[in-house]
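Below is a structure I'd like to ask you about.
In this view, the complex is presented without one of its protein chains, the others remaining in place.
Chain lettering (A and B) follows the sequence in which the chains are written, and residue indices restart at 1 in each chain.
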Amino acid sequence: MHQIIGDMELDTNGPSLIDITRHIASWIKINKLEKGILNLHILHTSASLLIQENADPDVLQDLLNFYSKIAPTNNNYKHQSEGKDDMPAHIKSSLTNTSLSISVQQRKLMLGTWQGIYLFEHREKSMTRKVNLHFLGQ
Amino acid sequence: MHQIIGDMELDTNGPSLIDITRHIASWIKINKLEKGILNLHILHTSASLLIQENADPDVLQDLLNFYSKIAPTNNNYKHQSEGKDDMPAHIKSSLTNTSLSISVQQRKLMLGTWQGIYLFEHREKSMTRKVNLHFLGQ
Partner (left out) sequence: MHQIIGDMELDTNGPSLIDITRHIASWIKINKLEKGILNLHILHTSASLLIQENADPDVLQDLLNFYSKIAPTNNNYKHQSEGKDDMPAHIKSSLTNTSLSISVQQRKLMLGTWQGIYLFEHREKSMTRKVNLHFLGQ
């Protein structure tokens, strides 16, 4: 039983769901991780992580629309100092995930056929996002 | 320290919160798992996992009502190819959990007195759902 730690960095350009499954899968292969639990943690609170359907891109668009509607930009938020899209970003982060724990088996992520791992960017301006990877297993 | 992997399959019949605590608890006992972390992962994105109150069934009904209202079926979703209840199901999944990590101590799930583990079905038609179980501990 051992632990492997890594990180990934991703540049984003506005609200979107970015499929990072391949990045994670190749990190597992490179490090020859057989079986264990992988913890992903995004080091921000205005972007988040989400496991969602990877088949129809319309699903991602509908998710973006839903979250824009539930936490609209033009609301009377007290927190305005970092731009009017920052508070909605924190709300969307709170409704989704900052960390995810995923099973690794036979050097593969244990995901359903239609599941992908997404970095969910909520800010409008370009950002550089960091995700920490922590594997515990063999 | 070792790892045990398993899975469970469950047939569902429309939107509901199905208590799977006993299934999980008996899997722990059968496999004689003393102490560790159990990761549960549902292999779908139109059903999800949730820890909620197991005392008053009205709580479950109110939760179903809340999620039906926040993600109604009759909305202008772009994603319609799998039925009009599929996109709301993805939204409800994104608001709750695809995976859960739960502490196991003395061969028991470390849950509060009133906590149960639920499979949260969001689709209207009958479905077969799979949950992966991955235990890491001793």
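Here is the rule we use: a residue touches a chain if its C-beta (ideal position, glycine included) is under 8 Å from a C-beta of that chain, and two chains touch if they have at least 3 such contacts.
These numbers were taken from a predicted model, which means no experiment stands behind them.
Of the candidate positions A:17, A:33 or A:71, contact with the unshown chain belongs to A:71. Checked against the full complex, the candidates A:21, A:39 or A:68 give a single residue touching the omitted chain, namely A:39. Although one chain is not displayed, its contacts with chain B can still be listed: residues 1, 35-37, 50-53, 56, 58-59, 61-63, 66, 70, 95-97, 100-103, 105, 110-115, 136-138. Not every partner is drawn; the one left out touches chain A at residues 1, 3, 5, 37, 39, 41-46, 70-71, 77-79, 81-82, 87, 90-91, 93-95, 97-99, 101, 130, 132, 134, 136.
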